[in-house]
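What you see is part of a larger complex, with each chain still in position.
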Amino acid sequence: MTAVTEITTPAGAGRAAEAAPVTMAGALNRALRDALAADPDVHLLGEDIGALGGVFRVTDGLAAAFGEERVSDTPLAEAGILGTAVGMAMYGLRPVVEMQFDAFAYPAFEQLVSHVAKMRNRTRGALPMPLTIRIPYGGGIGGVEHHSDASEAYYTHTPGLHVVAPATVPDAYALLRAAIASDDPVVFLEPKRLYWSKGLLEPSPGPAVLGRAAVRRPGTSATLITYGPSLPVCLEAAEAATAEGWDLEVVDLRTLVPFDDETVCASVRRTGRAVVVHEAQGFSGFGAEIAARITERCFHHLAAPVLRVTGLDIPYPPPMLERFHLPDVDRILDAVGRLQWEYDITEEQK
Amino acid sequence: MTVLHPPDVHAGAAALLPGPEPLSLIDRGGGTGDIAPSVLLDLHRHLVRGRRYNLQATALTKQGRLAVYPSTTGQEACQAGAVLALEERDWIFPTYRDTLALLVRGLDPVEVLTLLRGDWHSGYDPREHRVAPLCTPLATQAPHAVGLARAAALRGEDLVALAFIGDGGTSEGDFHEAVNFAAVYRVPVVFLVQNNGYAISVPLHKQTAAPSLAHKAVGYGVPGVLVDGNDAVAVHQAVRAAADRARAGGGPTLIEAVTYRLDAHTNADDATRYREAAEVEHWQGRDPVDRLEAHLRECGLLTEEAVARAGREAEELAAQLRSRLADDPAVDPMSLFEHVYARPTPQLLEQRAALAAELADVEEAR
């Protein structure tokens, strides 16, 4: 049911000899452990996060190490979990909530939109919400229905939330530490199919700065913009593209909100062409925002419209069909091929 | 080993059921329980003040000084009886209707109305007063009370959280989840259902088929208490008992206070569409302010002077409201960008700059 994807995380690539690689699930576990150790106000709550260590084992061993009060199993009710966390945050704690799967965060939608996202604003800063909401995110692990949604667009559209999606092992650690340290609520999207990908955590990446994208592969022909589970696919596509003579730059957003316009636009201005890649259904998806804002900011640098390679506009498919839904190397290359490479020499066509 | 439903717990279920009749003291020659006379006079003062506050706020709404006002006329005993039963360090989680509870807690009467006046969402510092923002999405504040009480308990602090909720609100999933969490974590929360007979137009019998709302308690393993919500003394006593229990580590209690909303749902509502005048009259006959006043007089606790003083104080409050709400408050559009995040995102900074430029243009055009 679970595909193990091994990718070498670019950030740690140079140090492969120094230490043993860990999985992304392991890196997240270490981030939680370090956060719990560093700050007594950090509390974890969620379904099955105690003795079981979470269905993905991200909280493995934490209840044993920090006690059931710091790492507590909750009754089975997501609005109750998030609402309880809101109350804890009102008192000054720093709750870290686990939603068991992406689609099972929906029962908490009202608490998220009407309280978590707004509490600081409505109380003029008196009640900040230093909450982290961890959500195993996306598909590709053969999960049956309701276990593979990519729902970032619901969150990115909600003012007051930060939205973070790591794609590499060191980022998983660094961004989760940053999310927990943030005084604002962070929806933290953990790419399920990268849970077992491996990378290095030594030397420790430390907490990241939220809101900074990373260029994972420099290139000159066009820019692929992506995040979370689609990063390895884009890197693979970029490698494959060299055979066609394209040298693709790959930008990993890391943080969807706040958005790093600077890095993204600098890249697109340089390359003049861009393709946005994400798993979620494309219509009204986050890729639309990326494409729209690049166009607003870089119009005269664009040789072609910003294209999108996304999931289909259908309910997430059953396991045996999910590969037809998810963006793959071929679809990305196909989109790159449609970036009007003839443009430079046929300017008069415009 | 997990034993499903150990028989001893099961046997204790009966103790969690409410009595067959709402707890009432005033009408039953119940005297004043063990409540100190000074507290009773305080209760009276707050009821009188509260009634006047409701009247004044409703009048101001008609004059366009408030965007909307959900009155608690008829429910003053619940509001004052409950809040006076708490310690200052205890937290209150009000619904949008419970402005009076805030007044009793000692908040500035105009800051209480900020939401309803429309200059900001919440007008006071919740931490300073231990009062959560007035909550509009129904029942959503109930889990907050649970979380806050749990946080305090984890820190070893002696604190109770009181969550107000309406009869309609008990139908929401959030209510269910909150009481369950409170019971499982055994946190010091008092859930006070003000059953005022209606959720806007929907009467109780279309809301629930339960024998009483207090009968929901046993399903969570917490005591259910039924109280006459128009008897300030009874409400006070019930809430204090529940708070004491909570403080002593006994966990949450669910109290149903049976009361009545004498006014329409809000100024925008037309209650004649869904209820009979006779019903309203019946409940006017059980007016919580009148009843307390009569009872305290009967007990020889209320002097004419105290009555007059309470009246004067209430008039002063009303006058204060009228004058302080006479003009539109200063609102600063630039404040829209404050407190969206701890630090504004680059995107918000752009938008802030754009609005500033717009406002400068307008200023210039003058």
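Labels A and B are assigned to the chains in the order they are written; within every chain, residues are numbered from 1.
Heads up, the rule we're going with is that a residue touches a chain if its C-beta (ideal position, glycine included) is under 8 Å from a C-beta of that chain, and two chains touch if they have at least 3 such contacts.
All figures in this text were calculated on a predicted structure; none of them were measured in a lab.
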Taken as a whole, the complex in this structure file has the formula A x2, B x2
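Please note the rule applied: only the chains that are shown with their structure count from here on.
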What's the distance between the Cα centroids of subunit A and subunit B, rounded to whole Å?
41
Where on subunit B is subunit A touching in the complex?
120-122, 125-128, 132-133, 137, 140, 142-152, 154-155, 161, 173-174, 176-178, 180-181, 184, 338-342, 345-347
Within the complex, which stretch of subunit A touches subunit B?
43, 69, 74-75, 77, 79-80, 82-93, 95, 107, 110-111, 114-115, 118-128, 159-160, 162, 182-184, 211, 257-259, 261-262
